[in-house]
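Note that one protein chain of the assembly has been removed; the remaining protein chains are unaltered in position.
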Amino acid sequence: MATTSSFTTGKISAETIGGNGVSLGEKEVKKLKIKRFEPVEEPQIHYLNAEKGLWSWLSTVDHKRIGLMYLAAIAVFFLIGGTLAVLLRTELLTPAKTFMDADTYNQIFTLHGAIMIFFFLVPSVPAVLGNFILPIQLGAKDVAFPRLNLASFYIYLIGAIFAFVSITTGGIDTGWTFYTPYSSSTGGNVMMMTLGVFILGFSSILTGVNFIVTIHKLRAPGLTWNKLPLNLWGLYATSIIQILATPVLAITLLLLTMERALGIGIFDPALGGDPVLFQHFFWFYSHPAVYIMIVPGFGIISEVISTFSRKTIFGYWAIALSSLAIAFIGFLVWGHHMFTAGQSSLATMVFSFLTFLVGIPTGIKIFNWLATMYKGSIQLSTPMLYALIFLFQFTIGGFTGVMLGALSVDIHLHDTYYVVAHFHYVMMGGMVMAFLAGLHYWWPKMFGTMYSEFWAKVSATLVFVGFNVTFFPQFIMGAQGMPRRYYNYIDQFQPFHVTSTIGSYIMAVGFTIMAIYLLHALIKGRKASANPWGSRALEWQIPSPAPAHNFDHTPVVLNGPYDYHRPMSEFQMGVADKKH
Amino acid sequence: MSTAPHSSEATHSEHHHHVSSATFIWLIGTALFVLTAITVGVHFIHIPAPWNIIVAIGVAVVKAFLVVAFFMNLYWDSKFNSLLLVMSIVFLVLLFGITLLDTLFRADPIPAF
Amino acid sequence: MSSSDIAIDSGAHNSHVQHHFVNSEQQFESSKMGMWVFLVTEILFFGGLFLAYIVYRAWNPELYTAASEELNTIWGAVNTLVLIGSSLTVAMAIRSAQMNQQKGIVINLAITIALACVFMVIKYFEYAHKFHLGIFPGEYYTYTGIDHPKANIFFSIYYMMTGLHGIHVLIGIGLMIWLIVKARKGAFSSEYYTPVEITGLYWHLVDVIWIFLFPLLYLID
Partner (left out) sequence: MNRFQDFYLPPAKSTVAADTDALFNFVHITSLIFLIGIVAAIFYFVYKYKRRSEHDVTPVITHNNALEITWSVIPFILVMIVFGWGFRGYLNLRTAPTDAYEVRAIGKKWLWEFRYANGFVSVGELHVPEDRPIKLIMNSTDVIHSFYVPDYRIKRDVLPGRYSSVWFEATEPGESTVFCTEYCGTAHSNMMAKVVVHTKEDFETWMATAALADAGLPPVELGQQLVQRNACQTCHSIDGSALQGPTFKGIFGRQQKMEDGTVVTVDENYIRQSILQPQSQIVEGYLPVMPPYQGTLNDDQISAIIEYLKTID
């Protein structure tokens, strides 16, 4: 199995290993007796087949399997949300009714937004890729609380069930923002949906709790904070936002439910309440939530760009700390969604000012990634292709975000398709691309197989073209004054809408191809090697697919994950005498 | 974040958890009872407007501090857990503060007719 | 200890240590940190209600003083004492566990539950009295004793805050019953008392929240 070329030796005392009170930094690690363990190619037993049967999946506490179950759930929601989007686009082909009536349209865009955000994008990277990769990147056998992790998956499912009940018993037509007093007075089953999202929030919170503790407490020997893969910095910052912001969403939705059930009057002007207060409550969560949706993507992009450039990441600390900076400042800008809502001019000014500050750390990241590519050895594999698409599209989305932060301009652009285009550029064009980059990047580790590189590139191209054809015209018609959430529109906007709809069809074709080649890879893909990308990171030093307990030998981390100038042998270190 | 961050977490020594003596627990408990009595007493004296709430909240803060530091053992615990608590308070204050920037400073136009 | 960021197996696997932890110490510290992170979410959860409280108070100071007349300061104070007492007994329960006093754990937890029940009973009578007067939350509010158009909102906030707090008390009671059952089977010792410790943390936080609710709701008239 493992080559045993002893690398460093030293005395092991109970203290140094057992850890009682001593943390294993660089110095202590030197004292460990460590050996080189090359990963096994084509393992016979791995986490996918270690146990068999449906029940072994449903009751698993293995973070990798939980990650895959999330992947399945999220894929379903993306399909539903995306199909709804295509229906929306088709309806918008003509200025008046095309094939559905106004109430249906309103329900569909609400569901599209709510599903895409709460059920797809917020859990996408943390719960799928984070769950799968975080413990492995830490050199741990699992997350700190594996049972809690499984519980959070089921909580997610329960939330989803509530949402489905809501859809089948009247649906909701409030928009994903649930603004009062519309949401407290409209028909339909708003309560069910808010309860669903409320429950979902706990799933998100538990994942956050789990990740924070795991990152703090379960790092492998030698894995000090300055060697933490940037993906983990991203997930760490995300978890912080999740635990600080999600509870406020929970209380908001609870108050909204009570508003509908008992008419508590806090938000309902008919009872003396203040609807703008609801917006504060809502955005206090939902703005940070947009960073829940993008910061883990930043982590993935850092990994991918460095791996496929075979080069040390440029500005490690700048990238790591800017994630935390974004997380922090992101909490203070929520009012930029309310510039026209009737908040005080003072608050408006403060929010606008703070909004601009978020752009700085984000820019730092972009420039550091570019600098990482400089003088690299760049290979344009699918994950890298998606990362570059991300760079392009996210930058556009980010810049238009800055545009929206500019007060006088936002007065004109607020609630037009310019905003719709902005957030699709950051969410679909940014985060979904980052998610796809990560999915293609870690796919071999997840399933032990390779997908077809050719079809992957075809699909990426179609998605890229389709995306821009769909959403770029929306910037123009938005600036022209086309309001969002409009079922009918005036004739002058039709050419833009038609172009946009055609784009969405191209995208759907792209995603269909993706679904096919990924399923094909799943069933009879070519076997992947343990480290197909030649990466130095810890997760690539174990077999593909990963073993049931991640590491057969407690790994020891001597170098940073991006130290491409060091020989591979220095990255395959484990404690010599302990074996599971 | 320094390069040797563990040291901040590795505050208290070796394996021993802090064990408070029974007397100490009762001492804190008594202090809390007394403070409750004081704050109710002050309430019945009726001191003038802004001060009554300041005193009441002040006493509550002291009480909360006692509970958190000595019942929840934060005083002897890893500093990171204290940091968590401080962070949650900081974010609460930001939530309150910034929202008040709006709600306290709205000037409504008066309709002319 | 602490730091713990070590995933090397010390070999000392106790039955209660899960496979992915190195040792009992690491597991204990992780659980405790996990609980603290969770408490952060609880603080922000209640924080939303405090925000509603503050905003409406800033808008209608006179309403708050008038409406809080309807709340009985004495019963509020008694309840505060009761909860503080229960915090004290939880602290004693943890101490008993640390000292390996099996009986002490059970007795102290039982007293805590008793006190929590007293708290709930008093709350029940307070609620019942208000319902009797017609002080219901929100649109069901029919009481005419307070001359203020937004009196219903004050009581909505009151009911939301105390109601949510009450639910937390009930959850705490449930957790402590579970602890007693386990404690009687001898599950806890000075080696392993993590569940007692983290339930204690939860219970103290519930107490702390009440420590703030009491002056904010009862002591402002």
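Letters A, B and C name the chains as they come in the text, with residue numbers starting at 1 for each one.
Simple rule for what comes next: contacts are C-beta pairs under 8 Å (C-beta built on N, C-alpha and C of every residue); 3 or more make two chains touch, one makes a residue touch a chain.
Predicted model only: the values in this text are computed from it and were never measured.
*Asks:* Among A:Lys33, A:Arg310 or A:His520, which one touches the chain that has been omitted from the display?
*Replies:* Once the missing chain is taken into account, the touching residue is A:Arg310.
*Asks:* I'm checking contacts with the chain that's been left out. Which of A:Trp57, A:Phe164 or A:Phe399 qualifies?
*Replies:* Going through A:Trp57, A:Phe164 or A:Phe399 one by one, A:Phe399 is the residue touching the chain not shown.
*Asks:* With the missing chain put back, which residues of chain A would touch it? List them for me.
*Replies:* 102-103, 106, 173-175, 179, 181-182, 185-187, 269-270, 272, 274-276, 309-312, 314-318, 339-342, 345, 348-349, 352-353, 356-357, 359-360, 363-364, 366-368, 370-371, 373-380, 388, 391-392, 395-396, 399-400, 402-403, 405-412, 414-416, 475-476, 479-481, 483-490, 534, 564-565
Simple rule for what comes next: only the chains that are shown with their structure count from here on.
*Asks:* Can you compute the centre-to-centre distance for chain A and chain B, using the mean CA position of each chain? Integer Å is fine.
*Replies:* 34
*Asks:* Measuring from the mean C-alpha position of chain A to the mean C-alpha position of chain C, what distance in angstrom results?
*Replies:* Distance between chain centres: 34 Å.
*Asks:* Taking the mean of the C-alpha atoms as each chain's centre, how many Å separate chain B from chain C?
*Replies:* Once rounded, the distance between the two centres reads 15 Å.
*Asks:* Which chain A residues reach two or more other chains?
*Replies:* Where chain A meets two or more other chains at a single residue, that happens at 20-23, 216, 244, 248, 274, 277, 280.
*Asks:* For chain C, write out the residues touching at least two other chains, lowest number first.
*Replies:* 1-5, 25, 29, 33, 37, 40, 43-44, 47, 51, 55, in rising order.
*Asks:* Could you list, by residue number, the parts of chain B that touch chain A in their complex?
*Replies:* Going by the criterion above, the answer is residues 1-7, 9-10, 13-15, 80, 87-88, 91, 94-95, 98-99, 101-107.
*Asks:* Looking at the complex, which residues from chain A come into contact with chain C?
*Replies:* Residues 14, 17-24, 32, 135, 138-146, 148, 205, 208-210, 212-213, 216-221, 223, 243-248, 250-252, 254-255, 258-259, 262-266, 271-274, 277, 280-281, 549, 554-555, 575, 578, 580 of chain A touch chain C in their complex.
*Asks:* Chain C touches which residues of chain B in the complex?
*Replies:* Result: residues 6, 9-12, 14-15, 17, 19-20, 22, 25-26, 28-29, 32-33, 36, 39-40, 43-44, 52-53, 56-57, 59-60, 63-64, 67-68, 71-72, 77-78, 80-81, 84-85, 87-89, 91-92, 95-96, 99-100, 103-104 of chain B touch chain C.
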